[in-house]
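What you see is the complex with one protein chain gone and the rest in place.
After this line comes chain A, so read on.
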Amino acid sequence: MAWTRKILRVNLTQGTCTPEALNMAWARDYLGQRGLASKYLAEEIDPRVDALSPDNKMIMTTGPLTGTAASTSSRYSIVTKSPLTGAIACSNSGGFFGAELKNAGWDMIIFEGRAPAPVYLFLHNDRAELLSAEAIWGRSVWETDHWIHQRHQDPQIRVAAIGAGAEKGVLFAAVVNDLHRAAGRSGVGTVMGSKNLKAVAIRGELGVGNIRDPEGFMKAVVDAKAVLAGNAVTSAGLPTYGTQVLMNVINEMGAMPTRNWREIQFEGASAISGEAMHEPRASDCKPNLVRNAACFGCTIACGRISTIDPSHFTLRGEGRDRYKVASGGLEYEAAWALGSDTGVSDIDALTYANFICNEHGLDPISFGATVAAAMELYTMGVLTQAHTGGIALDFGNAEALCTLAELTGRGEGFGLEIGLGSKRLCARYGHPELSMTVKGQEFPAYDARAIKGMGLTYATSNRGACHLRSYTVASEVLGIPVKTDPLATEGKAELVKAFQDATAVVDSTGLCVFTTFAWTLADIQPQVAAACEGDWSMEKLAEVGERIWNLERQFNLDAGLTAADDTLPPRLLKEPANTGPAKGHVNELDQMLPEYYRIRGWTEDGRLKPDLRERLGV
C-alpha cells in the first residue's frame, strides 16, 4: 500500500476541509505525486482556465515512498496550472514538509477556489483548520515560519509558505518549506498567493505504515542505499560540493551560459564554484560552506549550509542580523543564474541573493535569468535608469543584483517588472528574441549549443525550459548510464524520451531524482514493488512514465499550446557558441524534433495519435 489512501480537499472559497478516499484506480495507473496529482488536475480543471483565477486548483502531493525509510524519501510536489507558462506545472521540493504531510496521514491536499481573506491551513493529523493570516500577509517566508511556530508554541511544526512577491503577482514565486527548500519553478507560489493562502503548517504524528511487504521493503531499501554509498557522485561528489560540483566541469566543456547566453564560458566560474565554497576567506578564516545537510531520509546530503563573509557589503547597516547566520547556500542552478548568467562573480553577493530568494520565495533560476535579460536590454540602451529607478544594470553589478532580489522579493518598484519574467519583460521592451525561455519559463544552466540533447529537452519539456524533465547531461557529459557525444544530434530523440519517461516515474514515487546519478529504475522498482500493492514491474513503471508524459502533453495541448511552442530562442538556433569545445555550434533542434515526435507516437504537429491515446488510456 504505502499510500495513506486519504486526500484532503480544501475549498478556500467556502472555508471547508473535507477528507476523501484516494482514487486507487488512478493510483494504479499514475503511482503517486507528479503522475497522480497531474491526473487529478487534468480531471478537475479546464486546462484553459486563467492560472490565477479561483478556477485553477493547487495540489500538494506526496508519493507512496514519501516519509518511508527509503533514501531521499522527502519529496513532495505542487501541481497546478502555471501562470508563467500557461502549461501544467509540477514543482518538486525536499526538506521535511512532505514527509510531515504523509506522517499526518495524507497523500495529498487539493486546494480550490480563493479565500475571501488571507488564511493559512493548520493540519495536525486528522484536524484541519483554516486560520486567519491577516497578521502575516505581506510578510516574508522566514517571518511567516517564525510567526506560526510562535503562535502554535510547537517547534516541531513544518511550514511551507509564500512571500510578498507571490501575493503581488511576481510570476516566478516559489513555495518555500523548512526555510530554504523550495517548490521553485513555474510560479506555483504565485498560484498560492492568488488563492489568498499564505502558508500550510503541518504536524504529523501518525507515521507512515501500510507497507505491503515490510521485510522485503527494508531489504530493498538497504540494498538501494548501498548503491548510493558505493557511487562516487552520490557518496563523495554531491555531499562534498553539492550540485555545485558541476560548475567547473560545465564551464570547462564550454556549456556554461554566460551574460544572458551571449557567451558560453564564464571567466568567474571558479570563484563561484563548489570548490570556492570550501576556501577560507580573509576576514574570518572561515569558508562560505558551514556543512552539508540532508533532506528527510536522504543518505546523499547534497544540501549546502552557508554563511556570508561578515565583511561583505550585504551585511553592512541596520537590520542585517538575519543574514549573519547560517542558512541555505548555493546550489549549482542558483549559482549559475544569479552568477554566470548576470556576470556576477562575487560569491557572497550570490549567497546573499540566494538567501533573499529563500526568504521571500523566489525561483532563483527565473529571477537570475530575468535580471540577465534586463542587463542585456540595459547594455543596449533599451532599458535605462529612468526605468530601473536609478539602478545601473550593467552585467557583473553585484549591488544591482542584490537590490533587485530585495525589490522583487517584496514586490516593489522595478522588482515588479523583473517579476514579469524574462519573456514578458523582453516583449514589453520590444525585444522578445532576447528572452532565454521556452514556453515562458527561463532556461537552467546548460547551454544547448554544447549539449545538444538539452536543446530537445528544453523544447519539449511539459513545464517549459527545465533540466529536471530529462537530464541528458547525465549521459552526454557524465556518461550515466552510457556516454553519448554532447555535440551529436543522432540518437538524442530516443535518449530524451527515455529520460523523460523514467524521470516521470521517479517524480511519482516520493524519491529524489538526484538518486539517478547512481540508481536506475531497476534500483527503484524493488522498493516500489515491496511497498505498494499491485503490479509494479519494470514494464509497468515504464508504461506509467510514458502515460504521465502524455497526460501532461495532452493537458498542454488542451490549454492551447501547440507544436510551435516546442522551440528554442533564436540565439540558440542561430548564434554559434563563441568559445570552447562547442565553438561554432548552434542547436540543430530541427534535426531532432521530428524524430522525437515520431518516437513518441505523435503526429507531425505534435499531437497524440489515437492508438497511443488508447494504449495509455489518456
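We adopt the following convention: a contact is a pair of C-beta atoms (placed from the backbone, for glycine too) under 8 Å apart; a residue touches a chain by one contact, two chains touch by 3 or more; residues count from 1.
Keep this in mind: contacts and distances are computed from a predicted model.
Missing from the rendering is one chain, named in UniProt as "Fe-S-cluster-containing dehydrogenase component" (options: "Fe-S-cluster-containing dehydrogenase component", "Cytochrome ubiquinol oxidase subunit I", "Error-prone DNA polymerase" or "Amino acid ABC transporter permease"). For the options A:P64, A:P83 or A:G204, the residue in contact with the chain missing from this view is A:G204. Considering the full assembly, A:I305 is the residue among A:A42, A:L131, A:I305 or A:A498 that touches the omitted chain.
Taking the complete complex into account, A:F296 is the one of A:F296, A:Y332, A:F443 or A:Y597 that touches the chain left out. In the complete assembly, the contact with the undisplayed chain comes from A:N103, out of A:S38, A:T62, A:S82 or A:N103. For chain A, the residues touching the absent chain in the complete assembly are 67-69, 71, 96, 103, 156, 179, 204-209, 214, 218, 225, 229, 239, 290-299, 301, 303, 305, 307, 325-327.
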